[in-house]
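The complex appears here without one of its protein chains, the remainder shown in place.
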Amino acid sequence: MSAVTHGWHRLSSGNPLVEFVDACLRGPAQVMFQNNPLTGLIILVAIAWGAVESGQPRIFGGAVLGLVVGTATAIVLQVDRTSLRQGMFGFSPLLTGIAVPTFLDQRPLMWLYLVLGAIATTVLTLALNAVFKTWGLTAFTFPFVLTTWVLLLAAYQFDKFTVLTNAKPMLPGEAALPGGSFDWDLVPIFLRGVSQVYLVNSWVSGLLMVIALLINSRWSALFALVGSVGATLLALWFGAAGDSLDKGLYGFNAVLTAIAVGAVMHRPGVLVTVYTVFGIALTLFVQMGLATVLTPLAIPVLTGPFNIATWLLLLPRRHFAPVPNHERVKETIVSTVKRTV
Amino acid sequence: MSAVTHGWHRLSSGNPLVEFVDACLRGPAQVMFQNNPLTGLIILVAIAWGAVESGQPRIFGGAVLGLVVGTATAIVLQVDRTSLRQGMFGFSPLLTGIAVPTFLDQRPLMWLYLVLGAIATTVLTLALNAVFKTWGLTAFTFPFVLTTWVLLLAAYQFDKFTVLTNAKPMLPGEAALPGGSFDWDLVPIFLRGVSQVYLVNSWVSGLLMVIALLINSRWSALFALVGSVGATLLALWFGAAGDSLDKGLYGFNAVLTAIAVGAVMHRPGVLVTVYTVFGIALTLFVQMGLATVLTPLAIPVLTGPFNIATWLLLLPRRHFAPVPNHERVKETIVSTVKRTV
Partner (left out) sequence: MSAVTHGWHRLSSGNPLVEFVDACLRGPAQVMFQNNPLTGLIILVAIAWGAVESGQPRIFGGAVLGLVVGTATAIVLQVDRTSLRQGMFGFSPLLTGIAVPTFLDQRPLMWLYLVLGAIATTVLTLALNAVFKTWGLTAFTFPFVLTTWVLLLAAYQFDKFTVLTNAKPMLPGEAALPGGSFDWDLVPIFLRGVSQVYLVNSWVSGLLMVIALLINSRWSALFALVGSVGATLLALWFGAAGDSLDKGLYGFNAVLTAIAVGAVMHRPGVLVTVYTVFGIALTLFVQMGLATVLTPLAIPVLTGPFNIATWLLLLPRRHFAPVPNHERVKETIVSTVKRTV
């Protein structure tokens, strides 16, 4: 494997096109804080599998288009080269590119919407990173969240767009919590909790994504599963809606929080694991609270809860004991903060 | 009195348990910017009185549990010792501990909810103080507000929790403004305006709290009453809902703003008093506006309006004439900002 990586590394430096492809491949991996083109490639395959399985191959097209347009926009805007090469400007537009064909009906104008959204996601990545730099943080996937919320909310005002979410705008508590479809087959649910990070509802895709994590970081793969299992079981205990439980929708935000707090931003350890378990609960509560706030607007929470919870968990870090894992931090966060913004 | 204080001070330094009790006692006082364990003790008695009077003694249990869990969490997270001893990590979890049994129905799981909420309140205190430090501010009671909002909003999504607020989610303007129960007995209303700072609806408790303030700072006691009287009369003039008026619900946010702006952050004086009176009106408007925003979600404003209005009033301070009262500022705010965060 290391020979392959080494060969790819030699191939990619110097050749602009291969460099661009390399940066694009790292994008899908950086959603889960991994800086590895092979991890990204496997995740792309997992997204393609989910798109085909659900009968909507255009979603995979949207993913690739978003990734390419977002990364290209970053080049036009002359962002920091190191961050660009690490995939730091691909991961949020990738998600926007998945979300637009998932939530809007298919018509030619949808693709213009998607391209505008991918450009906006890159502009917002630069803008929000400049803000969060103040507190030693980055914007994570929030540029994707904000862009997609604005696109879906704006679509209400335009005759030419129809939002496809199942939800209708209503007041909180109007709809009874549905509980029907849940059947206690927990392992696929835990894996769908991972695949929903990329808006994919497929345990096969989730399994591929865990493998993609394993290739780059065993701790990340472990904490991804801890996040999905923990949040799903807690939601089950408190009596959350069964159909969302079944689709893994209570897991994906906690997956990202657990990787960030438990495996990437701190050196894994006992105290950090306790803090991460608390963080999983915090993420679930923020997700449920945000779901209530968004009920009258009928838009999904996306990965907003992960962003909010992880910012809150990282902000007090000076008081928190764990020795930071300098190598990883250098690779992912510090470089973004110091060089990109 | 000073002999008692002196003796307590000698007793509390050195003995970890007594230090912990001392820090916990200062918590209730710090809600109203007072650094005095006796003030805190009297306020605890006032909260107990209100809980018993309303037939809900569990609310007092929640208050003590929140205070202890929040302060203990701060110790585990190794916060700044000086701030901890001043009660800076007890006041927001205390309020969360009061809010949870007030707004959620009684069942064993409620207590888990409360403990998680108290821990989260301390984490948020550290996180938000890190953010507000940028502008020389602290988070005040906003960690309590945010935590309680999230807990109540999340409860909508869980079968195992029922929110007890009288309000139902509705669109603004759907319900007629009720005006019935108001009977012009103003003095108890002004005192309930003070007790509502701690979610207590009792003029006896309010009177005890004013006495608790008097012990530590006459200016604070005076401005607390000015805030309650001013905001209540303004709400009455503009035709606000009579039943909320009767419970003192238009007073409590202005009580906190008036203490902060009029007595603690600036040296009391004529210009400062004029600015404080404007601040009382600003707080009432922010409270009414926020109440409209939260109508579709049916959650209470809590002390959110005080936080927002006081941040806005303190941010331009460089342009504002009054000589700051260095002693008080050093005691309360600067120490939090510089040392805690």
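For clarity, chains are labelled A and B in written order, and residue numbers in each chain start from 1.
The working rule: contacts are C-beta pairs under 8 Å (C-beta built on N, C-alpha and C of every residue); 3 or more make two chains touch, one makes a residue touch a chain.
Since the model is a prediction, treat every value here as computed from it, not as a measurement.
S.K.: From the listed residues A:L116, A:L236 or A:V277, report the one that touches the chain absent from this view.
M.R.: A:L116
S.K.: Pick from A:N15, A:Q106 or A:T134: which residue touches the chain that isn't shown?
M.R.: Only one of A:N15, A:Q106 or A:T134 touches the chain omitted from view, namely A:T134.
S.K.: Which residue among A:F161, A:W203, A:F223 or A:F285 touches the omitted chain?
M.R.: Hidden-chain contact among the options goes to A:F161.
S.K.: Among A:V21, A:L41, A:V64 or A:V150, which one is in touch with the chain left out?
M.R.: A:V150
S.K.: Taking the full complex into account, find the residue in A:L41, A:M170, A:L186 or A:L236 that is in contact with the omitted chain.
M.R.: Of the candidates A:L41, A:M170, A:L186 or A:L236, A:M170 is in touch with the missing chain.
S.K.: If you put the missing chain back, which residues of subunit A would it touch?
M.R.: 77-80, 109, 116, 119-120, 123-124, 126-128, 130-131, 134, 149-151, 153-154, 156-161, 168-171, 296-298
S.K.: Please output the residues of subunit B touching the missing chain, sorted low to high.
M.R.: 134-135, 171-174, 177, 179, 237-241, 278, 281-282, 284-286, 288-293, 296, 311-313, 315-316, 318-321
Quick note on the criterion: only the chains that are shown with their structure count from here on.
S.K.: Centroid from C-alpha atoms only, then distance subunit A to subunit B, rounded to Å. What do you get?
M.R.: 37
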